[in-house]
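One protein chain omitted, others in place.
This part shows chain A:
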């Protein structure tokens, strides 16, 4: 006889969970899934759409395979796949994840015509001169004077912030929001220790550095301490 089932269905209060075994072959899995979903009458009763979570354990699924499974489940039933959960990450995905959570530090002046782009947060020790650009998928922290362009959350992260010891940018961008310096910059203001972030009405706001504690509590990654 065949070993225990490759596909098990469980109902929870949040919906259904489909457990797909990670030791059998992919084809075997597909066949069994197909059969199970056709046979099972239990879920057929209702007409309304049900969301399911699919867990695949330690199996790696290509994007194409994921689509195939979703398609299969959708066709058979009034089911919608909410997510496919796997324990496996490709090296590429892992590296991307690592990059996104890294703080990249750079000690130099970013001069006119130069563009620096990093994945994750940028810690720049030095100035960004007019005509220079710094770009990060995460936050940008500048220990120096920002006189050029800074673009935080370049991948679309609107939670990202820009902070600088001296904030005199020609342009700020966060996600897709742009904020240009006023045409007549009053040089009188010191503009020290300031930060920029996107406000509730989706505009870039510049404020004292201290307000970040309330605005972006997630900036703290440190756990513990007293």
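Please note the rule applied: a contact is a pair of C-beta atoms (placed from the backbone, for glycine too) under 8 Å apart; a residue touches a chain by one contact, two chains touch by 3 or more; residues count from 1.
One rule holds for everything that comes next: contacts and distances are computed from a predicted model.
A chain of the complex is left out here; the name its UniProt entry carries, from "HEAT repeat protein", "Ribonucleoside-diphosphate reductase subunit beta", "Septum site-determining protein MinD" or "Glycolate oxidase iron-sulfur subunit", is "Septum site-determining protein MinD". Among the residues A:6, A:129 or A:154, only A:129 touches the chain that is left out of the figure.
Touching residues on chain A toward the chain that is not drawn are 109, 111-114, 126-127, 129-132.
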